[in-house]
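The structure appears below as structure tokens.
Excluded from the complex is one protein chain; the other protein chains are retained at their positions.
Right, chain A next:
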Amino acid sequence: MLEISNLTHTYGSGPSAHNALGGIDLTVAEGELVCIVGPSGCGKSTLLRSIAGLLRPTGGQVVLNGSPVEQTPDNLAVVFQDYSRSLFPWMSVADNVSLPLRRKGMDKKQRKEAALEALEQVGLEGAGAKYPWQLSGGMQQRVSIARALAYRPALLLMDEPFGSVDAQTREELEDLTLRVRGHHNMTIVLITHDIDESVYVGDRVVVLSKAPAGIVGDLRVDLPGPRDQITTREHPDFVHLRAEVGRLVRGMRSQPASASQ
């Protein structure tokens, strides 16, 4: 459902130009949960912004459900890392969730119901009347996820969604993501720099190299489901996969970086 072909992006021009993406080819099937992992600053966010239509790449193409992405597609939602800058502090939680639903042609009552239902799915029933800043960081990110769920996107992009919360909350949110993915048969692309997380959550892990980013590994994760924070993480396949992903990420890191050290 998502096809990325030979995607390149360069910021600026001339000698100060920064080549962020160096030709990315990636296909994601419907219903898949693909994790994209790579070292910090490798162009992961540039890739996400290109898929979301927030950035016009300098080369290549992104095709979503058969149509090339030029502006922000209407069947796509994003969960950003920085929930405090993505939720609107002047609106209640319920209003934050229902705001985008007007586009879906729902009337006021339907929007409200959809928002409450989505909040219930992320375990925030009863928090609708609160304001985002009255909630903890993990709960705010749940609101972001609820907003995306209520929107019923075909493709959900998550940009380091659990990067700003503590370890325990992170595990809760990982399990929440796995729980809700089945609800609407969404396709999910999750970007992270956390190797464990990518293997734990993903059906597939795509490893990016340092900038200009290219794909250096594409591994299928065949772990028994349902996944569990304890048993999955001690499964031999998990241990093996995370070592392999780690090697791929680090392998690319050690070549040019060690020369300069």
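We adopt the following convention: a residue touches a chain if its C-beta (ideal position, glycine included) is under 8 Å from a C-beta of that chain, and two chains touch if they have at least 3 such contacts; residues count from 1.
Assume contacts and distances are computed from a predicted model.
A.B. asks: Out of "M67 family metallopeptidase", "Anti-sigma factor antagonist", "Nitrate ABC transporter permease" or "CO or xanthine dehydrogenase, FAD-binding subunit", which one is the UniProt protein name for the chain not included here?
C.D. replies: Answer from the record: the omitted chain is "Nitrate ABC transporter permease".
A.B. asks: With the full complex in mind, choose from A:3, A:82 or A:218 the residue touching the hidden chain.
C.D. replies: A:82
A.B. asks: Of the residues listed, A:6, A:27, A:72 or A:185, which one is in contact with the missing chain?
C.D. replies: Answering carefully, the residue with contact to the hidden chain is A:72.
A.B. asks: Looking beyond the chains shown, say which of A:1, A:63 or A:91 touches the absent one.
C.D. replies: Going through A:1, A:63 or A:91 one by one, A:91 is the residue touching the chain not shown.
A.B. asks: Can you list where chain A touches the absent chain?
C.D. replies: The list for chain A reads 52-54, 72, 74, 76-78, 80, 82, 84-86, 88-91, 99-100, 102-103, 131-134, 147, 151.
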